[in-house]
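A single protein chain has been omitted; all remaining protein chains appear in their positions.
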Amino acid sequence: MSNNIILIDCPDEKGLVYNITKIVYDYGLNIISNQEFVDIGSNYFFMRTVVENNGLDQTFKNKLLDVLPEGANVRLASIEKKPIVILATKEPHCLGDLLLKNIHGEIPSDVRAVVSNHDNLQTLANSFNVPFHHISSNGVSREDHEERLKNCIDQYSPDYLVLAKYMRIFTPDFVSSYQNRIINIHHSFLPAFAGASPYKKAYERGVKIIGATSHFVTNDLDEGPIIAQNVIPINHTYTADGMTQAGRDVEKNVLSNALKLVLEEKVFIYKNRTVLFE
Amino acid sequence: MSNNIILIDCPDEKGLVYNITKIVYDYGLNIISNQEFVDIGSNYFFMRTVVENNGLDQTFKNKLLDVLPEGANVRLASIEKKPIVILATKEPHCLGDLLLKNIHGEIPSDVRAVVSNHDNLQTLANSFNVPFHHISSNGVSREDHEERLKNCIDQYSPDYLVLAKYMRIFTPDFVSSYQNRIINIHHSFLPAFAGASPYKKAYERGVKIIGATSHFVTNDLDEGPIIAQNVIPINHTYTADGMTQAGRDVEKNVLSNALKLVLEEKVFIYKNRTVLFE
Amino acid sequence: MSNNIILIDCPDEKGLVYNITKIVYDYGLNIISNQEFVDIGSNYFFMRTVVENNGLDQTFKNKLLDVLPEGANVRLASIEKKPIVILATKEPHCLGDLLLKNIHGEIPSDVRAVVSNHDNLQTLANSFNVPFHHISSNGVSREDHEERLKNCIDQYSPDYLVLAKYMRIFTPDFVSSYQNRIINIHHSFLPAFAGASPYKKAYERGVKIIGATSHFVTNDLDEGPIIAQNVIPINHTYTADGMTQAGRDVEKNVLSNALKLVLEEKVFIYKNRTVLFE
Partner (left out) sequence: MSNNIILIDCPDEKGLVYNITKIVYDYGLNIISNQEFVDIGSNYFFMRTVVENNGLDQTFKNKLLDVLPEGANVRLASIEKKPIVILATKEPHCLGDLLLKNIHGEIPSDVRAVVSNHDNLQTLANSFNVPFHHISSNGVSREDHEERLKNCIDQYSPDYLVLAKYMRIFTPDFVSSYQNRIINIHHSFLPAFAGASPYKKAYERGVKIIGATSHFVTNDLDEGPIIAQNVIPINHTYTADGMTQAGRDVEKNVLSNALKLVLEEKVFIYKNRTVLFE
């Protein structure tokens, strides 16, 4: 038990920081960093505290809960490598980037497996010695396909599922099995183009900037809490295909940044937003 | 007649560049810069040529038209100051930036007048010695209001109308009176939020990037050809108001960049897109 | 006395946050936002706390000093408009932007005067009803010139001097008269080019990005603590002059952002760096 990060969110009230830091002080813990934020509109409090000492335990957590308002959430965490499973379809750029960063320790992840509804990414996964599972969706119902996915995924007990250009939509049932634990990446435009063929629409409108958004998956398709975003400039010489290609570096960087933030325990989900302590 | 820029667009065909530059060569003109672009999808050709010599005239234009395909557009232009009229409502940031750049020659514009449906920007306009017209929309029909706007604007014979945070929507009739000559700025999000209260929606979704888009005005509200876009990063500490405030520098820079591109004759409108020769 | 911001920096030690927030709590103050940072290398602590209640006073400050380590700095502040004097030379873009933002309340500043060693910015200053002083450096020694500057400036009791493209170098004596109170802007390149004619050198090297840096002025020319920086992409079509021109929007935005951060009391100077609580 190496926890040295304290994550608290609760309704705001006078004296919260004092009451919390008193307990930290009484425990003889040395604060390395401490960040708070109060959402003014809803009067809701967030705090992330990193202490020098490892070994925060349930007793400590209970002491905190004693002084916090009703409904407070307290989480004790650390930045040790956490198990994840990556889902992909056919495109290798996001998957490859995550596997590279995983193997070289640039993200505190332990990629346990890659699961895909196609088989062309097998070589890539295997070249990094990561198990690859091809679970085709051909000729099976959506529910059956998801059942097989779940069986495959759950043997690896991942903390998070990362959708590295996984191109199928999940049922609410699947999403609720991994509540707040599925991270997705998708292209984004300025402004956005709803519905099918967004790149075609963006091309026809002649947009000058394209980007990518990484977010937690909820039942509202591509509408969950945003973790990270970035953009690149383009111009009239880009075809819809060229825009897709140009967007790949943005997509992979945004996804791996988002995953890093989550695994480093810097992200609170609050309503449909995130609070990030970077 | 100081024209030294040649702007051509037409269906593409073999030998176009050769045929055009032959005429330029026969006239003894020295090419300073030459840019072409062919839209592959529709096989449509664009060319912008700047020559050292001034004084391109109708005879020269006719020679070009003789060798160009049916339906070709040829425009002779220069980067001399062009008359514009600015429309604004209450916010001063875009107007102020344009007036500063106008007076200090950073944009080849000659701001002839500022017209507003409110009166609070009068002092700002006057401090730059620019006539200010307050044309209230209170108690008049939309058609009557636009009629008064037109009468006021047309006495200044502007090449372009610049909407510097002008917050009213024009009728198709007004728009068609200034076809391809109205430039607007509006906030943009990644992704976009349609309908009312976009900043509120962007806040509720917790976007990490906000931006601005400058475009020509067509009858599709905020859907005309994009000239310029830019973004800035924001985070969870921004309220909807804070986002609005943060967006101001982006808005004013994007609008003045767009106007500069247009006045420097670097912009072709094609379908609902622009081709920019920067 | 409307102070509601507490700025503390001191050597780090266990229990600091607790000891500080205890006093805040005992005073019945409600914390709106609270940010801390510990510089790991030097074990030095920074804290910025905003409380709902106005009127923090010397008694409160003394209570804080009682629990803080030797050598602690405590500053009580507010985001009310603070008096500044702007120094400029000939270029209007930074000055104009500051005057616009000053008059429209986008920066909590009260621009008391503009001082220049040339006279061409007089009209600009006056169009915003700001006193303009032309203090020529022709035919006077550097010491005499600075003496006249000081006499002129000091009658306005500014909190900060802002160098809006003021192109003369100050003596250490002048700088020490306004310790940590002079804010400058200068172009910056990636990489930098030391010595004279940096734009020419940047052009000859074919840089693809240019930028601007705003910093506090120390006796090491352009080497003081950095407050804000930004960049824009350029390309081979830019001449050295074109690069200068393109850099203007960056310069003015970076300078006004830096001034805003300082006036909103978000900046600590530490060694030759700044700690920013944005």
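Labels A, B and C are assigned to the chains in the order they are written; within every chain, residues are numbered from 1.
FYI, contacts are C-beta pairs under 8 Å (C-beta built on N, C-alpha and C of every residue); 3 or more make two chains touch, one makes a residue touch a chain.
Since we're looking at a predicted model, the values are computed, not measured.
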item	value
Options C:37, C:60 or C:199, residue touching the unrepresented chain	C:37
Residue touching the undisplayed chain, where the options are B:36, B:110 or B:222	B:36
Of A:54, A:127, A:176 or A:197, the one touching the omitted chain in the full complex	A:127
Full-complex contact with the absent chain, from C:30, C:123, C:137 or C:229	C:229
For chain C, the residues touching the chain missing from this view	37, 39-41, 188-192, 194, 203-209, 211, 213, 223, 225-226, 228-231, 235-237, 239, 271-276, 278
Residue numbers in chain A that touch the chain omitted from display	92-93, 96-97, 100, 103-104, 106, 124, 127-128, 237, 245, 248-249, 253, 256-257, 278
Absent-chain interface as seen on chain B, which is shown	14-18, 21-22, 24-25, 28, 30-38, 40, 233
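By our rule, only the chains that are shown with their structure count from here on.
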item	value
Between chain C and chain B, distance of the C-alpha-averaged centres to the nearest whole Å	35
Whole-Å gap separating chain A and chain B, where each centre is the average of the chain's CA atoms	40
Contacts with two or more other chains, residues of chain B listed in rising order	237, 278
